[in-house]
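Removed: one protein chain of the complex. Kept in place: all other protein chains.
The first chain written gets the first letter, and so on, giving A and B; residue counts start at 1 in each chain.
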Amino acid sequence: MSITPLLRLSGITKTFGPLKANDDISLTLAQGEMLALLGENGAGKTTLMSILFGHYVADDGSVEVLGRPLPPGSPRAALAAGIGMVHQHFTLADNMTVLENIMLGTEPLWAFRRGSARARAKLGSLMDRFRLRVDPGAKVRALSVGERQRVEILKVLYRDARILILDEPTAVLTPQESDHLFATLRELVNQGVAVIFITHKLREVMAASDRCVVLRHGRVVLEAATKKTSAEELARAMVGASIPQATRVTLAPGEEVLFLDRVRADAPDRGPGLRELRLSVRAHEILGIAGVSGNGQALLADLLSGLVAPTGGSVVLRGQTVSRLTPAAMIRAGVGRVPDDRTGTGLVADMTVMENLSTEIYRLPGFSKRGMLNFKALASRAAQLMDVFDIRCAGPNAPVRKLSGGNMQKLILARVLSQGPHLILANQPTWGLDVGATAAVHQHLLDAARRGAGIVLISEDLDELFELSDRIQVMYQGRLSAPENTATVDRAKLGLMMSGQNVDTRGAA
Amino acid sequence: MRLEPRESVALAWQIGAPLLAVIASMAVCSGLILWAGASPLAAWGLLLKGALGSTFALTETLTRATPLIFTGLAAAVAFRAKLWNIGGEGQFYVGACMATWLGTGMITLPAWLMIPFLFLSGALAGGLFLLIPTWLKTRLKVDEVVTTLLLNFVVLLVVNWLVFGPWKDPMAMGWPQAAPVIDQAMLPVLVPKSSLHLGFILALACAFLIWWMMRFTIWGFEIRAVGASLKASTFAGMPVQATIVRTALLSGGLAAMAGVTELCGVKGYLTLDLSPGFGYSGIVVAMLAALHPLGVVLSATFIAVIYIGADSMSRAINISNYIADVTTAVSLLTVLLAMFLTRYRIRWK
Partner (left out) sequence: MDILSLFLETGFWLATVRMATPLIFGTMGELICERAGVLNLGIEGIMAAGCMAGWTWVYLGGTLWGGVLFAACVGAALGLLHAVFTVHLGLSQHVTGLGITMLGASLSSFVFRMVLPQVTTPPKIVPFAPLDIPVLSSLPFLGPVLFSQTALTLLAFILVAITAYVLLRTPLGLALRMVGENPLAAEAQGLSVLALRTGAVMVGSAFMAVGGAFLTLAAFDAYYIGMVNGRGWICIALVVFSSWKPGKALLGALLFAAFDAIQMRVQQQSISAIPYQFYLMLPYLCSILALIAMSRKAAYPKALLVPFRKGER
């Protein structure tokens, strides 16, 4: 007896310029099934789901829902066919209310008035049925990340979706919130919805999914029932080779390179400010800052980058209190900064590789004289760095926007590390990078620590923090927990601290 | 319709794009010429002849190009830093007023000192004037497009008051104009019996200096970086505030120099119509040159050709010389389109 699958993708192919993002992909989804779509960054998972939802049009291949072909390139058709997508970057308007975001597009455009009362009632019954609570009248900008995700899911359920796609849903959640999410998804599956979730976290796949599909370089390399496979097999399929592990050598910490003494900072309408932060980093040491985004990490990063001045407390670098906090001052004081926003903050996208390598040093003697740039010196330095850091590009005059994410990050690291910094701020340094590039970044950071730098590593990826840091502190609502030794700390306890429980806010150095 | 980014852009395309834009705009305006009942080919022929067909025509064209080079450079420098200076017209008159105030008898210096003195003081006044909306932008986040524009109207009204009021020249038989600048302030003529004056050489020199600065100096690097990404250049520790101030002083100064050069090279005295929109045309000049300082010289000449040619064309056939303004406006739109087509391919589905 063959049942028409709820969803069938056949032969999906999509090329972006020279890059083949999806190469002849076929997969099926049955009713009441939870499918995990696995792969490292850049494997083609989001592209595939975007084609399914109609954001992109495939070059080749077809999509069928219950045997009926789905018109390509139209989110409206996908929604009508019962496909709903919770995107990785939430598609919500901050300045509008939850109800408005959910109602959008659900009524004919030429109607005379909005059926707000009816919508509110329907939303209420959905919230009861699936145990997802949010205040419909609240403006989205006032919601936490977890609440926003709930709105995204309700938005999809409101449109009677029977296929729910979630793109990296746990990237912004605490471990406990992730568990709650999967419980909700399982409830949905029990009530007849089919779920596809995209992830690169093996633990989630093994725990929550019924079936899994692994993508690598745009192709399906493995398809199996979860019970019949293992994390090792999946990992191997994802990467295709043994994962290069960065080697951590714990060294005796040296002198103190950074001390934040009861630092306070404010960021109007950007979440909680920093409250009485106490933090200490020594040479040869990597200090990890864990926490869900939105708890002040961005502000801490801005502070250490010199973009924001503290309103109280002091910042001490190698024994010297920094009087005026500016990016130039931090650079001069030997602070290397790797920002989380590669293309917006870390690089000038429209300039060349050489120019980007030069942005922090061009005023130094040797690289300019009496206002004139010394192109020869800049070019030879750029060539050297490109070689040492293996920055793959068409040449020093290649526009930076053409570089891959991994090469962009190598460029930023080259710029930072070539100045021999005493303190390095690494903010989400491997976000969006594939396993190979991630390992390279990790190795550079470990080497820098071995050479004597102290590193503050801010990351939402607990695995990364455990792999690299010597000590970990958790950031919650602008406060830091006391530092714990990575080798001995309990992961579950960290998870609780990330959601605000058991936070010991003394944060003593 | 789908847009596909191109992989790489051949240099030929990059230079050809403005050229294509110009041809496209002439093609569009040919429609208007047809409507007016004339033959486009004949009309464009008359235009080219009127602008380039004789030594006299050529000198007229280059004279007309001179202030356009200055305002074009002003716009190019500012736009490079993403400072949308639409106030070139007002800064032009600020420069002209400064030169009138200082150059109509208040200070007398020998010519070789007087001329640089007027240019520098005019430039300073224009630069400081642009600093006002610039400061509003950096400190108070007020969009500079509207403020620089509105200030143009304010300046024009001040000039109106000056030439009808306190600066009105009693010896001008009732016409609203200020007293003429002293002889030492008048720019010497380059070609005898023409109006081509030293200002043209000064404009070329400025274009070269600006190009050299943008390409080889740290200040040029900073202007380009700040314009390309304010966030990244701030993060990298570049002196962003100082760069923006420098850009404003430079841009306002260049536009003001256009005013000084028209005053001391062509008219000799301040009037209400000293500028037939040089400030606004300067924006088109800058865009046509893709913000390249040396390209500005070429595009300024092109715009000058259009205006001078249109004057003589409209005398010969029955077309309003506003066709020049229309052609200029269409060029701005077509050059945007052409530059876009060098970066994207349009795929029809």
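Please note the rule applied: a contact is a pair of C-beta atoms (placed from the backbone, for glycine too) under 8 Å apart; a residue touches a chain by one contact, two chains touch by 3 or more.
Remember, it's a predicted structure, so these values are computed and weren't measured experimentally.
Engineer: Just name the one of A:Gly105, A:Gly395 or A:Gly420 that touches the chain not displayed here.
Structural biologist: Of these options, the touching residue for the absent chain is A:Gly105.
Engineer: For the chain not shown, which residue from A:Arg114, A:Arg203 or A:Arg401 touches it across the whole complex?
Structural biologist: Going through A:Arg114, A:Arg203 or A:Arg401 one by one, A:Arg114 is the residue touching the chain not shown.
Engineer: Out of B:Leu32, B:Leu250 or B:Met313, point to the residue that touches the absent chain in the complete complex.
Structural biologist: B:Leu32
Engineer: In the complete complex, the non-displayed chain touches which residues of subunit B?
Structural biologist: So the residues of subunit B touching the unseen chain are 1-3, 32, 35-36, 84, 86, 136, 140-143, 145-147, 149-151, 153-154, 157-158, 160-161, 165, 280, 283-284, 287, 318-320, 322-323, 325-326, 328-330, 332-333, 336-337, 340, 344.
Engineer: Mind pulling the subunit A residues that touch the left-out chain?
Structural biologist: 50, 53, 55-57, 74-76, 78-80, 85, 87, 89, 91-96, 100-101, 103-114, 155
Note that in this section only the chains that are shown with their structure count from here on.
Engineer: Can you check how far apart subunit A and subunit B are, centre to centre, with Cα atoms defining each centre and the answer in Å?
Structural biologist: That pair's centroid distance is 47 Å.
Engineer: Residues of subunit B touching subunit A in their complex?
Structural biologist: My answer: residues 2, 5, 7, 216-219, 221, 224-225, 228-229, 231-239, 349.
Engineer: Hey, which residues of subunit A end up touching subunit B in the complex?
Structural biologist: 17-18, 57, 305-307, 326-331, 337, 339, 341, 344-351, 355, 359-360, 362-363, 368, 371-373
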